[in-house]
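In this view, the complex is presented without one of its protein chains, the others remaining in place.
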Amino acid sequence: MTQPMNFSRRGFLVSGTALAALGAFSGSAFSQSEKVFRLGALNSITGIGGPYGPYMLEAIKIAVAEVNDAGGAAGRKFQLFAEDDQTKPEAAVLAVKKLIEINKVEAVVGIWPSSVGLATMPITNEANLITMNTCGAPEMLTENKKGLAWMFQASNAIFGSAFAEVARQRGFKRPAVMAFNNSTFVGQANHFKESWEAKGGKVSAFVIYEPNQSSYRTELSRVLATKPDVISLSAYRPDATIILKEWCQSGQDCKFIMPGWTANEDLVKALGKEATEGIISISNVAASQSPAYKRFAAAFKKVANREPDIFAAQSYDMVITLALAIEATGASADVLAINGKIPSITSGNGQAVTSFTEGRDALRNGKPVNYNGASSRLDFGKHGETVPDFGVFDIQDGNLVLKETIPGHTPA
Amino acid sequence: MEGYLIAIFISILIYLLLAGGLALQYGFTGLVNFGHVGFFAIGSYTSALLALKGVPIPISLAAATALAALSAYPLGMIALRLGGDYLAIVTLGFSEAVRMMLQTEEWLTRGMHGLPGIPRLFAGWVEPQKTDLLILILLVVVCVGVFFLIHHIIKSPFGRVIEAIRDNEVAVRALGKNPAQFKTRSLMLGAGIAGLAGGLQAHYLTFISPEQYVPLITFYIWIALVLGGVGSLRGVVMGTVLLVGFLEGSRFIRDVIGGVSEVQMASLRIWVIGVALICVILYRPQGLFGSSPKRSR
Partner (left out) sequence: MDWLSVANAAINGIVIGMLLALPALAITLVFGIARFPNAATGDYMTLGAYTTVASQAFLGGSVVTSVFGAMSVTALVSLFFYFWVFRALAERSQVARLIASIGVAFAVRSTITFFAGQDQHVVDVPLVRAWNFGGIRLLPTDLYILTTALTALVIVFCIMHLTPTGRRMRAIADNAELAAASGIRSKRVMIFLWSLTGAFCGLGGALLGIKAVVVPELGWELLMPMFAGVILGGIGSPVGAVLGIVTFSIAQEVASLFAGPPYKIVFAFVILLCVLLLRPQGMFGRPMAAR
């Protein structure tokens, strides 16, 4: 009890020295020639992002290996530093500081939740780092003050109105909305409602549910009681599994429109074919058809033993996009120059390429390129957002069958 | 490098404030508060919302402290009637209820969307890279102040009464003191400190959302207290440094050993904390840095 602050100061010194030693050690262990690009992966390995983050990291590793096996981007090989943000902003802040300060990364990829995106953006902006994320919150666009952040996932607004669009095209009359209570899905649900009601319709029920429950029957009954012909279900896999199980058992007839990262083969595996039959699954279109996706999916399956989800595909694209931008700027370019090249190598009239080597070869021949990724065509808007075309899939007999493609657009 | 160390120290100091408040409540008064994160959340949101409305940060921080302390008052009233384990459950429920309100009352808190763009402490005073250092210095000052205050309180007549309450409530009552009043004050004081910590964190992170205020934070603080030793401020400080140091330091373990996947590393980290907690309670009840095994209850 005597002089507590004395001890605390000593404590800081001790742990400070220990950390410094660790930092120095990891620095020396990874010391290298100047021809590397230090890449940070900030993934949600644990927490709510747990079902997606580990696979995003796998995808990043696959892309890094692809680039490095091809001799690197403009001769620079990627050196990967991975951190877990625990799907929590305050943990993410420390993790990203570690990536910046200790690992001296020049770009951070794989950020999944908007909360982490928003919490880390001031830091990465200050350090002039390129960040690539799958965040869907509209605030990402306004906070992207330096233009260093790239949103590989369509924003909630775009997703929500695409859902409404699909519901209208399929001739549904009484849609209901159910959404997981987080920023992404509540945003999606609100935009669905807005965009549906803007064209004179009415939403029969609007239910936001709390996650981590063992049954959603009461919430579901509330929705089903209004006799909807379709439910826009914005959910992650665990809750979607329970809800669909309970819906199937209820025996009431209705359809579901769901985001592609939930309504996929994994969901079918969890629920069986009966409960998933006829679900309308919406995701960025490039999937399954594009050569980039096919190649990536094959590599991914070898490692992870399953189909990649959209976030994994986006994470893969992040690295490839970055690699092409580095290739286009040259070996000695700085981060800002690389960042400036990202729009030009992903859109425009350049030669359409679907892999790193293809793009690199074209660039070396002096041709402009347009990378069409595994997750979408990747055309970035002026705030760094993607506005992909959406593929509308029906789950038939356990398989996702592409029905039509609708252009995504930012709602007014 | 310095930037990362500064970030870690900021994190440690924020936890240290929380731990200080809890030490006052539990270590010295015996109040089993399992809802500490609730006061932390109230502080964060109060200060952030006020600052976003244009209130100067010092005033918003003061408001955060005050509101967090006030919110502890009703809980204090309940605490009078209940024994330790009940209070644990009630306070846990309180913090969850706070989180749910933050999630649901979108008109006020923007719900799950969180609050981006919270004014940063010292923004514009110096170049952006230096603000963290200033925040660190401020936190050190605040921590020294708070720990000095706690130290002072413990040594004061009031402090002797609350320690006596912890050890023998009946005797205190027999002496004509009203333990209830002392308990409430101690609870409010601890809550106010947590609220201040919350406000400071909000102006450091610049983004807050309800998901940050889960009971796990409360448990971490408890773990820090138990590891370090509940009965002394030295133990509190060392426990906090040890816990945050380990949580952060474990990031480097993977860089060094390899062969363990990120998912497994995350599990391993929690496992070590869990087992360390068990072992300390079993084999070193006074905490790793505590020296006074006088508590034998």
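Order of writing sets the labels: A and B. Residues in every chain begin at 1.
Everything below uses one rule, namely that a contact is a pair of C-beta atoms (placed from the backbone, for glycine too) under 8 Å apart; a residue touches a chain by one contact, two chains touch by 3 or more.
Just so it is clear, the model here is predicted, and its values are computed rather than measured.
The residue from A:Gly201, A:Gly272, A:Gly330 or A:Gly381 that touches the chain not shown here is A:Gly272. For the chain left out of this panel, the touching residue among B:Tyr86, B:Trp125 or B:Phe148 is B:Tyr86. The missing chain, though absent from the display, is touched by one residue of A:Val36, A:Ala70 or A:Val207; that residue is A:Val207. Residue in contact with the omitted chain (choice from B:Ala171, B:Val256 or B:Ile278): B:Ile278. Not every partner is drawn; the one left out touches chain A at residues 45-46, 50-51, 53-54, 181, 207-210, 212-215, 217-219, 221-222, 225, 237-238, 241-242, 245, 248-251, 270-272, 274-275.
Contact between chain B and the absent chain runs through residues 26, 32, 78, 81-86, 88-90, 92-94, 96-97, 100-101, 103-104, 219, 222-223, 226, 263-264, 266-271, 273-278, 281-282, 285, 295, 297.
The rule is simple: only the chains that are shown with their structure count from here on.
Chain A and chain B have Cα centroids lying 33 Å from one another. Contact residues on chain B toward chain A in their complex (touch as defined above): 1-5, 7-9, 11-12, 16, 100, 103, 111-114, 116-117, 120, 128-129, 143-144, 147-148, 151, 154, 201, 205-209, 211-212, 232-234, 236-238, 241-242, 245, 248-249, 251-252, 255-256, 261-263, 265-267, 289.
Across the complex, chain A meets chain B through its residues 1, 4-5, 7-8, 11-12, 14-16, 18-20, 22-23, 25-26, 29-30, 43, 45-46, 48, 50, 54, 57, 81-84, 86-90, 93-95, 97-98, 100-102, 114-115, 118-119, 122, 126, 137, 139, 143, 181-183, 186-187, 210.
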